[in-house]
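Written out below as structure tokens is the structure these notes cover.
Of the protein chains in this complex, all but one are displayed in their positions.
Up next, chain A:
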Amino acid sequence: MFQRVKQLIDEQSRRMRRYEKTVLLINSLEAEMEQKTDEELRRLTQSLKDRLQAGEKIEAITVTAFALVREASKRTLGLRHYDVQLIGGLSLLSGHIAEMATGEGKTLVASLASFTQALHGQGVHVITVNEYLARRDAEQIGQIHRFLGLTVGINSADLSFEEKQHAYASDITYGVGTEFGFDYLRDHLIMRPDDRLQRPLRFALIDEVDSVLIDEAKTPLIMAERDTVHEGLQQLVRHVIQDFIEDADYTFDEEVKAVALTDQGIETIEQVFGIDQLFAAEHAVLFHYVIQALRAHVVLQRDVDYIVKDDKIALVDLFTGRLMEGRSLSDGLHQALEAKEQVSVTEENRTTAQITIQHYFRLYHHVSGMTGTAATSRDEFLKTYRMDVVSIPPNRPKIRVDEPDVLFLTSSEKYTAIARATETAYATGQPVLIGTTSIEQSLKVAHVLDERKIPYEILNAKTVDQEIRIIESAGRQGRVTIATNMAGRGTDILLDDTAKAQGGLFVIGTERHESVRIDNQLRGRAGRQGDPGRTRFYLSLEDDLPRRFARDRLIRVKKKLGSVTGPIGAKEAQQLMAFAQETCESVNRSVRDDLVQLEEVISEQRLAIYRLRNQIVDSTTLDQFVRPFAARTVHSYLEHHLTDELVPEEWPIDLLKTELEQLLHQPITLVLADTIDGVKQQLEPLIDSVEQQMTVHLAEQEEAARRFMLLVLDEQWTSHLTAMNSLKEGIHLRSYGQEQPVRIFEREGMDYFRYAILSFEKHVVSGLCRSEETSTPGGLIHATID
């Protein structure tokens, strides 16, 4: 352990020495750059581009490129990059995470790496936490880039297709990560090459990288379409599972809210629906309905997770207790809930494409990031993303004071103490920022401030622009601001002179967050660029974290403390809070780790499907592409019916013949043979004929066929995604022997995937052998329950 720590420290030191040497070289060019005219600087930029084009490595031009940016910044913005900012830029260029304290000018640092990488001419994406900052950075830093002859674009959700195309064609494109992710998904739902927005993904520079890659790890980007749920099957499944008994037919993990069928439950489903293997890929649809019905029946509780109102299901926000009007659960879960409560069944949101933001950024050739708080998550960044964290020293030393936590027995005492501390600071004119973990907590703080008639600004349900304006002015004399931790992130709090004189910003934390890193994000609001400031967390044993993650220790400590009032000094109580936070961090890390591994399976499959899709969109020789489908499809039917387990006389030759005739829309001749190869040989002329038919069809109607193939592929992928998401549900509750859940997911997911690919090829073969238009049949069937 110590060896590892030492190794990391040595590595950091070596890297820093290397960067410092490079900085000296950049500095040595400063005078020369100052002598150049604007036009000469632009010509120099072009020459660097040419050198990269000629095959030189980026390291060979970095010194000149950085010197150019520093000079351009001086001429356009009047800002000169500090040496430490150059170090930050170098670490970004190396694909690392630059950890820089708030106010150290991360935006200016980004200009160095984004410019240098943009010289490749293959596009650079600079990712900000919101659109406001994207616009601000594109306008401000964009001046440097434009001055040097590069183009700058902004990608946002409100742009037209042409505007987006223009933004993506720029050398440097600013925008929010989710929008880039959605564009990637949209690019894989197109029908023509001209509809594509993104170029191959080369370099992304992510601001607040910890938010994006860690805090948002559990939230996938999802594109969905409205679809009708099959009410008939839904009713039947509900009818079957409503008699299921916990631990006999299914297991339920309350902590992670996951359900899984037991062997008995699986057998019941298999028996009722007359199938052999519920987990077989061909029954993924049924499995999906069963899991969703079970989740609706077991996991979601009426009047806790949702209420029934006016013949509708209304979801409840567990954090605020408020109704989430207009929100619905996806992939048929909402409809399963509607069936359970016997209200009108609405249309479902069917996932047509999904990607986690992490997996999206993994698609880039190079990724780097910046944040004020990454060091505490260094191991996770290294392990999951192979990105190291480089702590950049501040330009001016930090003088912020992080005061020790104050801990109380009850939350009411805690809020009283927060109000008192705010009152004291407010009386002196020192600005106060009170960071909360939820809107509900913000309201509680507001209530105690109201009681003491302390004026405040509260960031509750504000727009991004309003948030930023309030946060920007939170450093003025006498200002009290209540905000959830994430509000206005990326915006510096500037102190006025009086506020500085009164000790700078006082940051109050009202609860420990789920990780030290997020606590540090809050603390980092104070003490920017060597400003004064102080931080303190006010905690209570009634806080969420100890209740959830240190329940047993909490009971012991409370018992020991009795009914004390005032701050608790007991070491054990203080340790309890740290223990709860560490446990929470560890649980979350493990959940993220599992999720990344599970998502990795889907990610590989998505890449394969998207490669296939791109081939169909771009191919000018579709016939060569589809020809192998014929043999694979015909042989799959053969392998399905003719097995070595049966003697040839038992082979269902009639059935095989009928199925192939229906699939291929032509009469075929097939007689029993002694061996499987004997039957296979008889099918060779059929395969030739099918290949021929497909070639003719493609020659006559290539565009219609291309469209047909894309629609079939999208439909198969959508069904596959639904199936994979169902499979993921409760995977940790399933175990076969010693097999890891992730391995089970990988193995069964691969079966599902093969089935999806084979189904795609089968539909394409069948469709291209049919002369008239093919259409997807609709479900006409309803259920009858006796």
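The rule we apply is simple: a contact is a pair of C-beta atoms (placed from the backbone, for glycine too) under 8 Å apart; a residue touches a chain by one contact, two chains touch by 3 or more; residues count from 1.
Convention: contacts and distances are computed from a predicted model.
Undergrad: Would you kindly match the missing chain to its UniProt protein name, picking from "Sulfurtransferase", "SLAP domain-containing protein", "Cytochrome c oxidase subunit I" or "Dipeptide ABC transporter ATP-binding protein"?
TA: Of the names offered in "Sulfurtransferase", "SLAP domain-containing protein", "Cytochrome c oxidase subunit I" or "Dipeptide ABC transporter ATP-binding protein", the one UniProt assigns to the missing chain is "SLAP domain-containing protein".
Undergrad: Which of A:H188, A:H230, A:R378 or A:R479 touches the chain that is not shown?
TA: A:H230
Undergrad: Given that one chain is not shown, which residue among A:A374, A:V390 or A:L663 touches it?
TA: A:L663
Undergrad: Check each of A:L25, A:A60 or A:I275 against the chain that is not shown and name the one that touches it.
TA: The missing chain is touched by A:I275.
Undergrad: Check each of A:E572, A:D654 or A:E700 against the chain that is not shown and name the one that touches it.
TA: Answering carefully, the residue with contact to the hidden chain is A:D654.
Undergrad: Could you tell me which of A:I154, A:V209 or A:L286 touches the chain that is not displayed?
TA: If we include the chain that is not displayed, A:L286 is the one touching it.
Undergrad: Mind listing the chain A residues that contact the chain we can't see here?
TA: 230, 232-233, 236, 271-275, 285-286, 289, 654-655, 658-659, 662-663, 719, 766, 776-784, 786
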